[in-house]
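Complex shown without one protein chain; remaining protein chains in place.
Chain naming follows the written order as A and B, and within any one chain the residues start at number 1.
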Amino acid sequence: MKKYLKILSGILFLGVLSSSFIMCASPPKKSDEGIDPGFCIHCHQGVTPGLFQSWVESKHAKNGVHCITCHIDHQAASEQKSMVFPEKCGECHKKQLEEFQKGRHSIAFDRMRIQGEYLAIPQEIRAAFCERCHSVQKRCNSCHTSHRFSLKEARDPDACGACHLGPDHPHKEMYETSLHGTINKITRNPERAPRCVTCHMPKGTHNSSFGIARGPVGTRSIVVDMKEVPISREEEEGRREEMLKVCMGCHSKRFAKEQLENADQVKVEGFKLQEEGKKVIQEIEKEGLIYPSLAERMPHPTEGRTLVLADPQLYVGTSHIERLFFTMFKFHNIRVWKSGYHFSPSYTHGFGWAEMQLDLIDIQEEAKKLRELFEGKKK
Amino acid sequence: MKKYLKILSGILFLGVLSSSFIMCASPPKKSDEGIDPGFCIHCHQGVTPGLFQSWVESKHAKNGVHCITCHIDHQAASEQKSMVFPEKCGECHKKQLEEFQKGRHSIAFDRMRIQGEYLAIPQEIRAAFCERCHSVQKRCNSCHTSHRFSLKEARDPDACGACHLGPDHPHKEMYETSLHGTINKITRNPERAPRCVTCHMPKGTHNSSFGIARGPVGTRSIVVDMKEVPISREEEEGRREEMLKVCMGCHSKRFAKEQLENADQVKVEGFKLQEEGKKVIQEIEKEGLIYPSLAERMPHPTEGRTLVLADPQLYVGTSHIERLFFTMFKFHNIRVWKSGYHFSPSYTHGFGWAEMQLDLIDIQEEAKKLRELFEGKKK
Partner (left out) sequence: MKKYLKILSGILFLGVLSSSFIMCASPPKKSDEGIDPGFCIHCHQGVTPGLFQSWVESKHAKNGVHCITCHIDHQAASEQKSMVFPEKCGECHKKQLEEFQKGRHSIAFDRMRIQGEYLAIPQEIRAAFCERCHSVQKRCNSCHTSHRFSLKEARDPDACGACHLGPDHPHKEMYETSLHGTINKITRNPERAPRCVTCHMPKGTHNSSFGIARGPVGTRSIVVDMKEVPISREEEEGRREEMLKVCMGCHSKRFAKEQLENADQVKVEGFKLQEEGKKVIQEIEKEGLIYPSLAERMPHPTEGRTLVLADPQLYVGTSHIERLFFTMFKFHNIRVWKSGYHFSPSYTHGFGWAEMQLDLIDIQEEAKKLRELFEGKKK
């Protein structure tokens, strides 16, 4: 029986391959319905063999989804630089598109474009920085990598980690240094330990904002909805309950609730410490000891000539004491409290809380130096 | 033959599963000997399926070790928040418990509780920081993760790395960036390259202090025994010989000795550099230029009103120049010399020695600024 199945699958596989080869061998021609799929493959299996190979192994190829199904035709593909927008994918994957549009991934590019940080980066090089990740709004292949579109690949924590990492949002690092991430790394068995998608995309939902009650995107302390309006207390509690249901796949509700509430406390303590740093700088600014002063510097691209401490504070053109606070709120506090929810002791403490305390020392002594140096002096 | 083995193992496997299912199907009842194992499973395979699944696949399940074997009964489990202490595990794993009690893992929680660092952290959030790792004293499932208790998982370097990582003890990072760790990562074959347990728990010993002659826990330069008494020169040499025997599994004694003695020299150089930084600050303090001064600040929780430089120095409430030294001794020197013994050139040099030199520059210039700003002034 097994033998027959093997032979059968062999025939099917050869079928896929040979149909491609036949298409390539035959001269490209235009049918009434549009460009023949063979037209693309005729050249592309030669000029971009890796791309061709990935497609051949994909479920798309097996189901007759060819180049022109997504790219329309050669001219259209060329005009939009081979990009395929989520709406196109949604023609077949309707449920996924609808869910995707409910989560913040679907506004990532638009939100980026009005951020001061983006506006302050040389226009020529934004492509290498911000847009490489924030383009997730415009392309499903941010996660479902071209042209293999493998579910296994998209579900791997490393797929999420390609963007969710680094000093200001080390989700990857926090997960990897938690017990969840550790067991996943050792076993690569999603039944032994949760991956990112286990908690953030349960049952395959493409609404990546699922269950986020207290741990919002960015560095703000409140969770906002898709229109940037803070969510209600009821909504918050509903989301917490949803997340708890996920935890209860493996843990008792008592244990899970305790862990999340412990994270809530960690968050409160992190922001409390951050406020201490903020106050020192607000006083220094009132005393006129900030250099360059608000009058001397370029205005903030979205906030104007005000002292911006914490989100949306920039890392460009501010004073040294503000920059010390930038590191405190943007790199270190985010590690403290986000690690609370991701259960990474090293990121909460060593890379987070300890660094925040060192930042506070630096800020306090810088304030003392500024007073000693510039107080009562004309600048 | 093979076929019969397969059928046989299939029957055995079904046996394990079905016995579980029979237990669950039958109504929970109390036997004379205590609660019937089926009592727990009756609910828990439904409410915590992941936990149940891990246990089903464990050697425990195969050998009839059920929930109540370790958790006693539902009330006891609830009262001690499902914790099972090493003494309980030791009822079956006697040798492992005895070895464990000879190493520093078995005093990790007690030692933590008297550390100034721990005392200086808000009480509510210690659970997310310190206790998550230091609880290794109280729970074998720090390494043998619940409820699978897989030897393969516990022996993986990532299992050790869940705690042994981060700025002040980057054992995981040092190992991963050594040739040992590199080959292990590529091959995942413990016969090709050592893992943490190869050198630190040879022949499966659970005394994790095995063979440590010059590289003590923490940031001190001397090795102490379980009662915090420095070990003798003879003990030290005995331990070095023991470790060399491990190296000689793959290397010649000449080569291994040369490498460890090179690490000894690296350690001497690291501490020499650290002393240079220390001296600068001791002078500044004598001159009364430290802010906040020892009189103005909270006393050290264990050392009182003294200038604490290096272990057990805190990262809270000190001056900027002391904080520069904190980073030097706690984060950077530890990388220099511990990487010496773990053979990671990037951690010894780039992340270690180079950073220490930069720290020294910062300390020296900060001293000059403090003198220029505050010398001869009333504070």
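Operating definition for what follows: a contact is a pair of C-beta atoms (placed from the backbone, for glycine too) under 8 Å apart; a residue touches a chain by one contact, two chains touch by 3 or more.
Predicted, not measured: the structure shown is a model, and the values here were computed from it.
Visitor: Determine which one of A:I41, A:A61, A:L165 or A:I284 touches the chain that has been left out.
Guide: Counting the whole complex, the residue in contact with the absent chain is A:L165.
Visitor: Which is it among B:A263, B:V316 or B:I334 that touches the chain not included here?
Guide: Counting the whole complex, the residue in contact with the absent chain is B:A263.
Visitor: With respect to the chain omitted from the figure, which of B:L244, B:L294, B:V308 or B:L373 is a touching residue?
Guide: B:L373
Visitor: I need the residue numbers on chain B that touch the omitted chain, in ascending order.
Guide: The list for chain B reads 177-179, 182-183, 185-187, 191-192, 248-252, 254-255, 262-263, 265-266, 269, 339-340, 343, 345-351, 353-354, 357-358, 361-362, 365-366, 368-369, 372-373.
Visitor: Take the complete complex as the reference. Which residues in chain A touch the chain that isn't displayed?
Guide: Touching the chain left out of view, chain A contributes residues 47-51, 53-54, 81-82, 121-122, 124-125, 127-130, 132-133, 145, 148, 150, 152-153, 156, 158-159, 161-163, 165-168, 291, 315-320, 323, 326-327, 369, 373-374.
Simple rule for what comes next: only the chains that are shown with their structure count from here on.
Visitor: Using the average of all C-alpha atoms in each chain as its centre, how far is it in Å between chain A and chain B?
Guide: Using C-alpha averages as centres, the distance is 31 Å.
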